[in-house]
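Heads up, one of the protein chains got dropped from this complex, but the rest are sitting where they should.
Entry: chain A
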Amino acid sequence: MRILLIDNNDSFTRNLEHLLVRAVRQACADVRVDVLGHSSMPRKFDSWDMIVISPGPGAPRDYAGYGAVMDSGLPVLGVCLGMQIINVHFGGSVDRLADCVHGKTDTIRYNDRTMSVARYHSLYCSTVGKGLRVAAANDAGVPMIVAHESRPVMGMQFHPESFLTEHGEYFIHDALQRIVRS
């Protein structure tokens, strides 16, 4: 499996790369992750089977050019800022979180499991874009996982690649199940 990991300005991207390799190797034999900076994003995506949009500083409006990624037809997974970029692309809005959270854990319930996940975010998806549904939220109702109803697109607001997240691989396996094999 060939994954394109788009790096939005150097934010835990290598942690995500290592998690993707570890999790995908558990799910299938062979994996290659290519890390490309946002400013050198390709126009064509024929070389890859999946695109992952990394976390990063700032807000979705600071990162143009993701339309081609969403329209590529490839499975797309967005993490933190990556999820917010997906949300804005589909018409949702992103605003400041009243009590921003960094380097702390929260629990979410997903697929009938309760799990501890790491949060690093000042902004959040205040209204969810068209076609997206909230698959998991925290107790305060902040969307933590969104998935598109008909496209292979998914976002995670928390950081599965953080050492504070209990079952990081689980979330990547789940994404592979839902968006790559859908």
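One rule holds in what follows: a residue touches a chain if its C-beta (ideal position, glycine included) is under 8 Å from a C-beta of that chain, and two chains touch if they have at least 3 such contacts; residues count from 1.
Assume contacts and distances are computed from a predicted model.
Colleague: Leaving aside the chains you can see, what is the UniProt protein name of the one that's missing? Options: "L-lactate dehydrogenase complex protein LldF", "(Fe-S)-binding protein", "Urea ABC transporter permease subunit UrtC" or "Anthranilate synthase component I family protein".
Modeller: "Anthranilate synthase component I family protein"
Colleague: Using the document's definition of touch, tell me which of A:Ser47, A:Thr107 or A:Ser122 contacts the absent chain.
Modeller: Residue touching the absent chain, from the options given: A:Ser122.
Colleague: Spell out, residue by residue, where the missing chain touches chain A.
Modeller: Residue positions of chain A that touch the missing chain: 9-15, 17-18, 21-22, 25, 55-59, 81, 96, 100-104, 118, 120-123, 159, 162-164.
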